[in-house]
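The complex appears here minus one protein chain, its other protein chains still in place.
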Amino acid sequence: MTRFHGVVPPVVTPLTKDFRVDYPSFTRVIEHLLDGGVDGLFVLGSTSEVVFHGGDERRKIIEHAVKINNGRVPIFAGVIDPTTDRVIQHAKVAQSAGADALVVTAPFYTRTNQAETIDHFRYVREAVDRPVIAYDIPVCVHIKLERKTTVTLAREGTVAGLKDSSGDDGNFRFVRQDLADLPDFFAMTGSEIVVDNAALMGAQGVVPGLANVDPKGYVKLWRLTQAGKWDEARKEQERLCRLFEMVWISLGRTSAGSAGVGAFKTAMQLLGVIDTNTMARPQRSLNAEEAGAIKAILRGTGLLG
Amino acid sequence: MTRFHGVVPPVVTPLTKDFRVDYPSFTRVIEHLLDGGVDGLFVLGSTSEVVFHGGDERRKIIEHAVKINNGRVPIFAGVIDPTTDRVIQHAKVAQSAGADALVVTAPFYTRTNQAETIDHFRYVREAVDRPVIAYDIPVCVHIKLERKTTVTLAREGTVAGLKDSSGDDGNFRFVRQDLADLPDFFAMTGSEIVVDNAALMGAQGVVPGLANVDPKGYVKLWRLTQAGKWDEARKEQERLCRLFEMVWISLGRTSAGSAGVGAFKTAMQLLGVIDTNTMARPQRSLNAEEAGAIKAILRGTGLLG
Amino acid sequence: MTRFHGVVPPVVTPLTKDFRVDYPSFTRVIEHLLDGGVDGLFVLGSTSEVVFHGGDERRKIIEHAVKINNGRVPIFAGVIDPTTDRVIQHAKVAQSAGADALVVTAPFYTRTNQAETIDHFRYVREAVDRPVIAYDIPVCVHIKLERKTTVTLAREGTVAGLKDSSGDDGNFRFVRQDLADLPDFFAMTGSEIVVDNAALMGAQGVVPGLANVDPKGYVKLWRLTQAGKWDEARKEQERLCRLFEMVWISLGRTSAGSAGVGAFKTAMQLLGVIDTNTMARPQRSLNAEEAGAIKAILRGTGLLG
Partner (left out) sequence: MTRFHGVVPPVVTPLTKDFRVDYPSFTRVIEHLLDGGVDGLFVLGSTSEVVFHGGDERRKIIEHAVKINNGRVPIFAGVIDPTTDRVIQHAKVAQSAGADALVVTAPFYTRTNQAETIDHFRYVREAVDRPVIAYDIPVCVHIKLERKTTVTLAREGTVAGLKDSSGDDGNFRFVRQDLADLPDFFAMTGSEIVVDNAALMGAQGVVPGLANVDPKGYVKLWRLTQAGKWDEARKEQERLCRLFEMVWISLGRTSAGSAGVGAFKTAMQLLGVIDTNTMARPQRSLNAEEAGAIKAILRGTGLLG
């Protein structure tokens, strides 16, 4: 088993203007991230607009990433859909398409609880031959993976890691302490703005959507934390926080989902990485005025001249 | 266009012990409901465990219902998945499989807003040639269809009706008043326990999951409300409320989702309608002790001797 | 003990422009309500801006209401503050000031649970010699009085009634059914817009803030429901719903609290009942433009020529 660590961005899925996956742009995204020095690629996460894509497209996305990556870093694939057996179907596809690890959320739409959520992870893990990463994202699935749930799943070997996008840093700390004797447990924060904190608490990785825009920044930040250079880390984190301000620019006109990923896509278009900032339907893409505001942020943070 | 009205139960999807759809039992469920006098059948709703089934199975479920129903009542089909284009794919299948109307929720998992939700319904409606019913179920999708959203969609002809499972009776009343000049707008309550109230406020239909257990009770209740016999209606509603108590029996051991539909399935098994009370994974099925408690309720409400 | 029933408005507390209680206007409010035929007066409720007034002012408000009312209808007094012993202090004052019944919420600010909430009501009831009405208002105290809590308190004689402002009509119905053998239990809805529904489910009273504007309307509505004239009741309810639209006029510029009570005060000023529409600090009062919109609503519902 690969030992996972470091910066693992959730890879944006670029679209053409008529809402198809833009694979040439996708190739460039992957090279842009690998050039930036990232330690893994997480395809088909929330930032990748995973739930907007059906099963066939998901297979192609993984296969494309695996081909372009060509073994340089581990590939994590999100296998995200409302319920167990549908997740298992995605998981089998992801495994056969070459993913190194599978990222699984709690069930959603259905109203579940911790006990059934534990069973959910067990069923998925039993059905495949890849490590499973638990993805705690209550803002999307509306249930929190409680400390005891994560610890139970980790201790019994069902999950090999945690991507914590819950914003509950205290809980993350307790999970880390509870599992201090499992050095291979891959605990990642999903936050872009408290990466230094997470590292200080013992996170072994980070999954920043914003790294699609500035992979080098996040790699630098992470390396600084691993070297114990906390003051420099903080300075870089604060620069990245200023960059992060882009996610609120279209809020109100667009939903929170569109505002965040839409901003990343717009910035990546401005940086020449992808061809359009098109968002999957029914999300709204950012308009020219909003793109202007993002350009100003890119300049203010040193990403555009 | 069919003029819709009355009792339209969300049809339970029976499973075999190994988690496959049990079509012989499904046939009996449909006959049980039609014998009870229902005015429509809503397949692939939340009570039908729709999000546990993939696209191929969903097609078979609709086709089976259409075949068994054989034109006796209108068939409503839920086309429920997180995002627009996946919903459209289900919608096209449902149309070709013979559904008379399509039931659509707001997007979920993704964080959407009212404006993008309005676009979502428009995109779906444009892609098919069947009336679309808006399904307001914030407990599952975590966004409420606001009064203005529903009224906008209704006035422009995008949606032909509303299934309101939000529990916000005041909002339902305002929507009814706002659309009083659209007599064909099919406004249904999704509640089992305030059907008389909804009828009093001008609902034209009801979608009670519990009608899978006692279709005759809900048909009687609805007929009484339409005849203005409010005291008798209340008495029947109160009997059905006692029956509804089954949905809390397993709560705690199981999730809320499993507790409700699991209770319906258990009661239907006890009544000889279906073969097992198996729930789709990772939900827990009710156990023997819980089935005993349900049997007592069935006896107390006159459904078992 | 008085047998309570019918329309019991939460009485608006008028203020002068410099934020003092305007007792001459308060006298006119009370006469306006009694002229309208109401069956009780609820002073110091949420609509009365109770939590904006200290203990001394609260005593004066009750005493004034008792004096003006002069025994015509029962006086209910809200004794609302965060914790038990402070509520008891208010309760003793209210009793000595002549209140006929005391209205008590769950504790707030502190994070409580059902068990401690039950104890809270018991402690208050033991400390005074007046019937206690449980006031279920989760939008303010952020805990729901669960069905079992209310039923426990009612059966043991701790509470003599319930004012349900939770909006959970299904729960209200179950409480009514559970307590069907306690005919003196005074169950009231706090909603302005589903009074006919509540009556149909067996409510024995209603506490409509909007009755400050149109007491005759609510008295008429209530009498129609008690006479079983449901169609006429619905018509009157729908007129009152159109009147209720005033509560959203200033929303956004003001908070929800200011928007609702502020609209009532503005309408009462326009009707000549009170002198100002001043709201207690830090709430914002409605402005001239908003008052114009309210005037239009008063005309459209027959309250202004």
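Going by the order they are written in, the chains are A, B and C; count residues from 1 in each one.
Going forward, contacts are C-beta pairs under 8 Å (C-beta built on N, C-alpha and C of every residue); 3 or more make two chains touch, one makes a residue touch a chain.
Just so it is clear, the model here is predicted, and its values are computed rather than measured.
Engineer: Considering all chains of the complex, which shown ones does the missing chain contact?
Structural biologist: Per the contact definition above, the missing chain touches A, C.
Engineer: Pick from A:35, A:238 or A:289: which residue touches the chain that isn't shown?
Structural biologist: From the options A:35, A:238 or A:289, the contact with the absent chain belongs to A:238.
Engineer: Given that one chain is not shown, which residue among A:200, A:271 or A:293 touches it?
Structural biologist: Final answer for the missing-chain contact: A:200.
Engineer: In the whole complex, what residues of subunit A lie against the chain that is missing from view?
Structural biologist: 167-170, 173-174, 177, 191, 193-194, 196-197, 200-202, 228, 230-231, 234, 238, 241-242
Engineer: Provide the residue numbers of subunit C that touch the chain removed from this figure.
Structural biologist: So the residues of subunit C touching the missing chain come out as 19, 46, 49, 51-52, 54, 80-86, 89, 107-113, 115-117, 119-120, 123, 139-142, 253-258, 280-284.
Rule of thumb we're sticking to: only the chains that are shown with their structure count from here on.
Engineer: Considering only which chains touch which, how would you classify the arrangement: line, ring, star, complete or other?
Structural biologist: Line.
Engineer: How would you label the subunit A and subunit B contact, same or different, if same means the shared numbers make up over half of all numbers there?
Structural biologist: Same: when the shared numbers are divided by all numbers used, the fraction is over half.
Engineer: I'd like the angle of the rotation relating subunit A and subunit C after CA superposition, in degrees, nearest 5.
Structural biologist: Copies differ by a rotation of 180 degrees.
Engineer: Need the CA-centroid distance for the pair subunit A / subunit B, whole Å please.
Structural biologist: 35
Engineer: In subunit B, what residues contact two or more other chains?
Structural biologist: none
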